[in-house]
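Once you've had a glance at the structure underneath, I'll fire off some questions.
A single protein chain has been removed from this complex, and every other one stays in its place.
Showing chain A:
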Amino acid sequence: MMATKTKETKVAPLTVGSAAAMPTAESGEAKGVVYETKDLNLWYGEHHALKHIHLTIYENKVTAIIGPSGCGKSTYIKTLNRMVELVPNVRIAGHLAYRGRNIFDPSYPVEQLRTQIGMVFQKPNPFPKSIYDNIAYGPRIHGIRNKKVLDEIVEKSLRGAALWDEVKDRLRDHAYGLSGGQQQRLCIARCLAIEPDVILMDEPTSALDPISTLKIEELIQELKKQYSIIIVTHNMQQAARISDKTAFFLNGEVIEYAETSKLFSNPADRRTEDYITGRFG
């Protein structure tokens, strides 16, 4: 049972990354569409990693991306916030719009995009700072300095990540003193602190024990009420448990994309069926 209390904090809604600060949509933004991907291609040097991807991600849903190793799922999710550009020799072509706006538009600063898209990585990566400073990092780099405001943000984010009760008495302790599961929830809280619109999760529980995994899965169900979540997972059962829609990737292509219940019970493509029944992967 989740112990989160979505307490009403008396802080003015921050416009750091919330919907109020979103770029104006170009004509063509459909209601409830967060990401529109059309014919997206990506190459790592000569290797064609993403091939003609067409995918629409919807608001306030948990979208899972499954597929065998090397199929391009991590690559795709990292393209959504342009983190893939940190890899040398990467080349991207095609159309990718976030809320109707082309994310590769030179006039759209990548820092602004990333303020609206939060990311949680496979291995928890808290900064070597205190718990408080980890959460306050996001707001601080965006210019928020008022201590009272920061205190409220830290509490709100930790509550949002179901970590507040466990750490409220030791906010100044070093983040590395937390367990693996707690560190990952800390990373989720850190991501919530900038009030993103979308949260990307790249295999967030693959390095964690079953109990921490369960806590985070429950957390995701809570978070989707306010955020749109895209989760890459190696674990098909996890995708079946927590997601609303699932996309099956294979060799850099989207093979099938449907409501989770339908994809797992009655897949349209033979390859999807082979993968989910374990014939390969």
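By our rule, contacts are C-beta pairs under 8 Å (C-beta built on N, C-alpha and C of every residue); 3 or more make two chains touch, one makes a residue touch a chain; residues count from 1.
Quick note on the criterion: contacts and distances are computed from a predicted model.
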item	value
Per UniProt, the name of the complex member that is left out, chosen from "Phosphate transport system permease protein PstA", "Glycerol dehydratase reactivase beta/small subunit family protein", "Serine/threonine-protein kinase RsbT" or "SAM-dependent methyltransferase"	"Phosphate transport system permease protein PstA"
Sole residue of A:His54, A:His95 or A:His142 that reaches the chain not shown, by the stated touch rule	A:His142
Hidden partner chain, touching residue among A:Lys73, A:Arg101, A:Arg159 or A:Arg190	A:Arg190
Residue, one of A:Gly118, A:Gly181 or A:Gly252, that touches the chain absent here	A:Gly118
Residues of chain A (touch criterion as defined above) contacting the omitted chain	17, 81, 83, 86, 88, 111-115, 117-119, 121, 123, 125-129, 137-138, 140-142, 174, 176, 187, 190-191, 194
